[in-house]
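Every protein chain except one is present and positioned as in the full complex.
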Amino acid sequence: MKDFLLRYKSWGKEGKAGFLISPAFLWLLLFFLIPLGIIFVYSFCERGNYGGVNWNFTFENYKQVLNPVYLKTILYSFWIAILNTVICLLIGYPMAYYISTRKSTVFKNILLILVILPFWTDFLVRTYAWLVILREGGLINTILLQMGIIQEPLKLLFTDLAVIIGLVYGYLPFMILPLYASIEKLDPSLIEAAYDLGANGFNVFWKVILPLTSPGIIAGSILVFVPTLGAYITPDLLGGAKVMMIGNLIQQQFLKVKNWPFGSSLSFIVLIIVLALLIIYIKFGEPEVEK
Amino acid sequence: MSEIRSRKKFNAGEFTLGVHSWLTYIFLYLPMAILVIFSFNKARINAVWTGFTFEWYKVLFNDTALAGALVNSLIVAFISTAIATVIGTLTAIAMYRYKFPGKGLFDSVLYMPIIVPDIVMGISLLSFYVFIRFTLGLVSIIIAHVAFNISFVALVVRARLHGYNKTLDEAAMDLGANPFQTFMKVTLPLILPGVVSAALIAFTLSFDDYLITSFVAGIGSTTLPIKVYSMMKFGVTPEINALSTLILFISMILILISQRLGA
Partner (left out) sequence: MLTNIKEGKLLKKNIVQIKDVVKRFGNVLALDHVSLEIPSGEFFSILGPSGCGKTTLLRLIAGFEIPDSGEIFLEDKMINSTPPYRRNVNTVFQNYALFPHMNIYDNVAFGLKLKGIGRAEIKERVMRSLDLVGLSGMGDRKPRQLSGGQQQRVALSRALVNEPPVLLLDEPLGALDLKLRRQMQVELKSLQKRLGITFIYVTHDQEEALTMSDRIAIMQTGKIEQMDIPPQIYERPRTEFVANFIGISNLFSGNLRNGNGKIYTLTTSDGFEIKATGEGIRPERNATVMVRPEKIQITPGEPKNMSHNINILQGKIEDMIYLGNVIQFIVKLKEQKLIVLEKNYDKTFEFKPDQDVFVSWDIYSTFVLSERVENERLFAQV
């Protein structure tokens, strides 16, 4: 009896935890995990006539991924995602360093808020702003024409360049914030110690600062790479029909071509990559938050 | 000698760092500023300043289709925020307080919606709704928004709880408060700023979402971002500039309040 009482008590805590997380668990199970499971199943099915699937098992959809037409889009998406990550890192690192080394806390917080604001604000509207600037009758062309530098409007919109600009613009804050967090944690006395031991500026950066801030670099890179790989809005708005990334291909397969199984297999490939990166992030990104 | 040189070099580096950072800030804010300025421009087509006007805002306020989309967006944002805030906060508290088997796994699942690309979440939810023959409409949108916002709320509230002193809960119980009284009188008042901060972010994310919504919205459940997107696809108009300016303005205010509370 005593034993039972004690055991019941120890269930108590787990019971309470279970009670508190059960709504989230059920919601995520029903409306996140099971849907992902469905597209996993769909990706091995034959396409239905008007969308939907026929329940016949096939590897065809994954074979189709290797079709040069689609492979080109996939490789292009990877290339763009890597390029965007590198550009954001090169722009973001010095900036995060600058913010975290400000002496005045008020000033530092203002600089930080200025990065946080675009981080959370409407992605769509921020992308649209570049439409205003880059289009044929847009700001850049108007200025250049009026100054007489060009005679014909430049084709800026619906190009790779426009997409890259839009993506850097969209995801730069995702790089800066984790970088800032890890640079901020850096103990300045370590840098002083390195200088004291005779290291020059280059060595201090490569051998001390960079290794110590690598969790931020990993976190920031994943936070930029993943959404870029699955980008839809930016290539659609700024790349038009010219530029296609995996996101646009998936959308096209689902809503226009109505080939759900193929769209599902593409989604699942993206999902696998994301999960792999998530595991890397958990392992090497941020140190365990909880005690 | 070498010390002086290195110090000089350091200052030059510092200067470059400053210039780089401020140019980046200009890069981040100039496009939004241009958008705002052009929303007050009289010229309809060209990017030439021809005078100040409120004309486009007046047009917006008389657009009934837009008003309908706005109402839909507000309904979705309010309801999904309320649900996600309650569920997310409970989850954050459980994750903070208790250890339980499978906690690590649940933790990963909890943060997946943040990192899984919207397009994947959108098509998988669409497949799910079609599979169970669920009618697409405001409810399907709300369910989807709650699904991603639970994760964001849990993340923000948990960050706030991280600085929370568990001994305060013990002190309350020691003085005779049962777990419910402890939560209502001590825990909740102390983490409330974090919860409100999370709710504001959830509201913004729900109000702004285009991609996921575009897959799970049905006929008659057009939200503001969907309406705006279809307008944008037709090209730049001063009305969209004005509407974008308003959306930017509201989002930024909510984020600023949220940041202030969350600190």
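Think of it as A and B in the order they're written, each chain with its own count starting at 1.
Keep this in mind: a residue touches a chain if its C-beta (ideal position, glycine included) is under 8 Å from a C-beta of that chain, and two chains touch if they have at least 3 such contacts.
Computed from a predicted structure; not experimentally measured.
**Q** Given that one chain is not shown, which residue among B:Ile34, B:Ala172, B:Ile240 or B:Ile255 touches it?
**A** Touches the omitted chain: B:Ala172.
**Q** Could you list which residues of subunit B touch the chain missing from the display?
**A** Interface residues of subunit B facing the absent chain: 165, 167-168, 170-178, 181, 185-186, 189-190.
Quick note on the criterion: only the chains that are shown with their structure count from here on.
**Q** What residues on subunit B touch subunit A, complex-wise?
**A** Touch residues, subunit B against subunit A: 6, 9-10, 13, 16-18, 20-21, 24-25, 27-29, 31-32, 34-35, 38, 45-48, 86-88, 90-91, 93-101, 106, 108-113, 115-121, 123-128, 130-131, 143-144, 146-147, 150-151, 154, 158, 162, 201, 204-205, 208, 210-211, 215, 225, 228-229, 232-233, 235-236, 240-241, 244, 247-248, 251-252, 255-256, 258-259.
**Q** List the residues on subunit A that touch subunit B in their complex, please.
**A** For subunit A paired with subunit B, touching residues are 13-14, 16-18, 20-21, 23-25, 27-28, 31-36, 38-39, 42, 51-52, 91, 94-95, 97-99, 111, 113-118, 120-126, 128-133, 135, 137-139, 141-142, 169, 172-173, 195, 200-201, 222-223, 226-227, 229-233, 237, 247, 250-251, 254-255, 260, 263-264, 267, 270-271, 274-275, 277-278, 281-282, 289-290.
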